[in-house]
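Every protein chain but one is kept in place in this view of the complex.
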Amino acid sequence: MIDMLSYFCIGGGIIFWFWGTLPLLGKRSVLFKLHSLSVSDTLGSMAIVFGLLLKLPSEWQLLILAIISLAIWNTMLGYVLAYCASSQEDL
Amino acid sequence: MSGYLNIILRLTIWLLLTSDLSLENIAIGIVISLILPHTHQSIGTLRDWLQAIGKIVMAIPTAYIEAIEMIFRPHQAEDIVIERVPPNRSSGLIFLDIFVITFTPKTIVFKYHQDGGYEVHRVKRRKNS
Partner (left out) sequence: MNSSLNLILMLMIVAMLIPIYAAWQANDVWQKMLALASVSSKASMIILVVSVLRDDWMIGVVATIVLSVGNAGFMILAHLLKRMDHS
């Protein structure tokens, strides 16, 4: 049961990865690509780490730390990239 | 009051990083979290902080719901709105506000104005709806 759930989380995370990364190849604005990247890199990766956590709960400290740093750093990186890229376009 | 929250956050990260719950390690963690520099500005009331933490907990399922919605119904249009917040919030609370807005995949904050407003970039399903 838990095994199924963990594979479900990892598989869902990989689907998020592919869905969010493919728009990078298109010709959209930086901000639009950032929206889809925040789906794939933050939410998809969090789902994958959560799946790994269900699989191997013995080393939960490191995986929880990975989830926290994923959430905080990727979100802040999204904000910083959006801020820098948009203020450059205004000039 | 929220100085305690700051110390608890540092101690949690220390314990997760070292993954060792012995008495000595907890003591070292407490000493380090007290030694690290902290600010003495106004840091908001405990109620503001509890509300912000509640918003973060709610943001995680919202983010996944929005992600699934974006996958099954493509959002092609984009626009910019300005979101108002009460002025004179402390920098920590502003950080948490920006974090919550940017964490959900449909919205990204890209500029903060001093007089209390965030410029938010959104994706939508179609134009002018």
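The chains carry the letters A and B, assigned in the order they are written, with residues numbered from 1 in each.
Note that in this section contacts are C-beta pairs under 8 Å (C-beta built on N, C-alpha and C of every residue); 3 or more make two chains touch, one makes a residue touch a chain.
These numbers were taken from a predicted model, which means no experiment stands behind them.
In the whole complex the chain that is left out makes contact with A. Residue positions on chain A in contact with the hidden chain: 7, 10, 14, 17-18, 21-22, 24-25, 30, 33-34, 37, 40-41, 45, 48-49, 52, 55-56, 59, 62-63, 65-66, 69-70, 73-74, 76-77, 80-81, 84-85, 87-88, 91, in rising order.
Operating definition for what follows: only the chains that are shown with their structure count from here on.
Work out the mean CA point of chain A and of chain B, and you get 16 Å between them. Interface of chain B with chain A (complex): residues 13, 15-17, 19, 63-64, 67, 70-71, 75, 78, 98-99, 102-103, 105-106, 108-111, 121, 123. Across the complex, chain B is touched by residues 15-16, 19, 29, 31-32, 34-36, 38-39, 42-43, 61-62, 64-65, 68, 71-72, 75-76, 78-79, 82-83, 86-87 of chain A.
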